[in-house]
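Removed from the display is one protein chain of the complex; every other protein chain stays in position.
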């Protein structure tokens, strides 16, 4: 490719950009082979967002999380730790749990087939009629576990047997949003979207506002496209912000704040909407008055679920007078989400054409090239860059 | 195969036939690999019927046409030409249009994602915020086009970058039906059928009347099987005719003409029904009083849509007293179509058996062998013949 390296300086962070960059080839959105590589080298290797800690408030509470073929039982144990057990009995492989969420009243996990029973922390405590011997050793048959790390109320899991340190992958995130005290926030609303597009198209859509004037007229009125700046681009965490036009405004149907500022948010942050993509499956959007996030679950090259959550302070959620504000924030983002999903799904279809080779990035989309590089690096496909 | 070449003489045209011919092996109806080869070597190489010119009467009118993974926007431009644009934005590959048909009121084509805008003839006229430079050159980013040729109101497209001349592929067709003045006819009726069979089984079914006595008792009464003759077999265009039993009859529920003869149709043509398969996706059936055609769209080895159209002179379509005649023609062919689809779908299922190797053609089906040869030639599989 005919390119020239230089340093991007016109916004809030310096990073090398490449003039005349092109998009990924279409196969990265459609090939089953490349998707299978992504499963092995990204979804099974990176720290992935799983759920909010508040979804498992009591000992025994569980929620199932699907990562491609793997089902995991996230469950709070008696030591108050959150575990992520592979949902697979060690006896003959039966799926232990089929409910999406619930609570183990008995405080243990029993296989419905032959009644092998495990502690909430995965220890095999009963295997009827099994004799220890050549093949079977009871203490070798605890549930397989994924790694778990809780950061500010966000539970991340890592399916690798030798995971990279959480702090290494998430360096740019740690400490960044301390003022929001996000571990104290609660889910006020949740919408699940089923989309027919590749997971990467959602991340790309999230990282540029070149499309905003045409796709999001209301968003563009509240936060002008020209205000978009990037302030982080460390590996898996790419972020930036946009400025609110209206003083003490927010992203709501009428542009007014949905609630008072969150916890210790102050200064410039009162006028900014942050957009942080936490590669590969979390989009984190702190507002002055609430926090929005998207949880992406890939289901094949051309299919995802996208779960969108609105976090508010608990006293706001419980305040009858605050409900109109929450609703206005929900309505604004549901409208904006649907506008985005439409063009992402159209891009999924169009890029299947053999006439589509590689598209062109504008200067407004330079950060997407960096995102593409992260994908290619993770896959070991640097030769495609 | 134990065969003997000779020249077929007993009907209206001489062509070499082979005694003891066998059908294609079953994999030609079921293999995904062979279907993928057909896409590359036939659907993306041959002239394919797309739509009738009358479906795009005004400047800006469009219709989407699907050829396997490729979506094309057929649109009439300001010079009154019909264009076939790949439905793919040159920026990042977004599908430009999702409506099946309609009209570009603005007289240009705008991508819904980042608002790149093209003339009706595909020229990129606006790409906001793009800087020309190393990678991007505006005049290199017009829409990709397929080739278009309009013949007697039938719009054909060719997706090859270096297409064979239309006249070469269609030699046997040109001038053949001038008396019908088909460019003046209009669509009186349209039925879409969704079928579970390979596209070639429909062409084979269309080219022999060996099946008529059992499958089509009414058709056989109106046009005796023995009257079937072939009068063309030039490559992609294979045709013949059958004689009407009843003077001034036609293919209708009561065998009476549905309308006065079309335009200049006269002489022997007043007593004949022509059956022309225009390989690979158009079946053209001129009657004395109307024209029937089928448009086949393959959707995989075992799936097609088959769109059936009835063309009449506009003054007939607009004449209240002529509606019963039109309805009788529609009913006759809808009945006959459904009889054919049933056996084609059963042949699709049966040929999947491992015990089916290659079937036997009767003398009444010799032209099917020629059709098979055209397929094998196009695929470069002559060794299978």
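In this document, chain identifiers A and B correspond to the written order of the chains, with residue numbering beginning at 1 in each.
Simple rule for what comes next: a residue touches a chain if its C-beta (ideal position, glycine included) is under 8 Å from a C-beta of that chain, and two chains touch if they have at least 3 such contacts.
Just so it is clear, the model here is predicted, and its values are computed rather than measured.
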item	value
Contact with the hidden chain (one of A:45, A:63 or A:90)	A:90
Touch residues of chain B, complete complex, unshown partner	1-4, 19-23, 26, 210-211, 213-215, 342-343, 346-347, 349-356, 359-364
Chain A, residues in touch with the chain not shown (by the definition above)	44, 69-71, 86-96, 98, 112-115, 127-131, 133-136, 141, 144
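The criterion applied here is as follows: only the chains that are shown with their structure count from here on.
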item	value
Separation of chain A from chain B, taking each centre as the mean of its C-alpha atoms, in whole Å	48
